[in-house]
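Up next, chain A:
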Amino acid sequence: MNSMNNIERVKEIVEKVAKVRKFEQIDKFQIAFEIEKNDVHQTLSALKLAGWKQLSYLSAIDWIETSKFELVYVLFNWDEALYIQIRAMIEREAAEMNSIISIFPGAKYYEREAHEFFGINFPGNPDYHKQLILENWDDIPPLRKDFDPSVYSDRKFPKREYSVDYSVKDPENKSFEKIKEREKRALSLRTGGQKK
Partner candidate 1 sequence: MIVNILVGIGIALFGFALQTSIGGINRKIVGRLQKRHGPRWYQEFIDIFKLLSKRGISHGWIYDFGVIMALGGIIATAMFMPLTVDIVAFKQFDNFFIFVYLLAVGMLGMAMSASGSGNPWASIGVMRALTTMLAYEVPFLIVALTIINVSDSSSLTAIQAFQQTAGNNWFIIALPLGGLVGVLSLMGMLGKKPFETYIAPAEIASGPMVEYGGKQLGMLFILHEISVFIEVSLFVHLFLGGASNIFIFLIKYFTVYTVVNLISNVNGRFKIDQVVKFFYKWPLLLAIIQAFIAIYLGWVI
Partner candidate 2 sequence: MKSTKFTPVPLTKAETDKKWWEIGDFFRRNSLWLLMYCTGCCAIELPPAMTSAYDMERLGMGPMATPRQADILLVSGYLSLKTLRRLIYTYEQMSEPRYVVALGSCPINGGIYHDSHAVINQLDQYIPVDVYVAGCMPNTEAVMNGFVDLMDQIKHKRANGWKKYHENYSWYKANQITSLGEVDVHDEFHE
């Protein structure tokens, strides 16, 4: 069903239209290309012509340390059973990427969602700026790494106050320090390893 030739063929197709910065084979059914932002459209059309007719997934990753968004397009070919990830970096500030709905009409809502959650603009997509999942959102796009949901939650939603506290409060108690330790660790786990 699937063979090395197939992967070679895809490689050729992609390399013909785009400058591949990195190639990666994840497993038997999956390969990944990292390419330039400007080559994405050509690559996608070429792959679509070659049989990768289905856009399985489109989203973004926020690399806050390098101040980049990485866009990911996952394509699939049902006849040859090979998933292809196309990845491209774009700037984080004033992020913008031309829409691919002319190639894959199904990308419309993926792009709207990416706009909503990351703030990436997709010129060419008629409705990308409309709100989709969020309603009357009043903060930065929530999937950016600098957005802290628990702060937002604390600010907006009242928490339940328990009148009786069953936790151990006696400072004489030996286990108290242990509990403190555990609480600290739990806090660090909750916040995703980041310092609060």
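The candidate set was assembled so that all candidates are chains of the complex that A comes from, given by their letters.
Going forward, a contact is a pair of C-beta atoms (placed from the backbone, for glycine too) under 8 Å apart; a residue touches a chain by one contact, two chains touch by 3 or more; residues count from 1.
This structure is a prediction, so every number in the text was calculated from the model and none was measured.
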Looking at this complex, which candidate touches chain A: 1 or 2?
2
Contact set on chain A toward candidate 2 in their complex
130-131, 134-136, 138-139, 142, 147, 149-150, 152-153, 156-160, 190
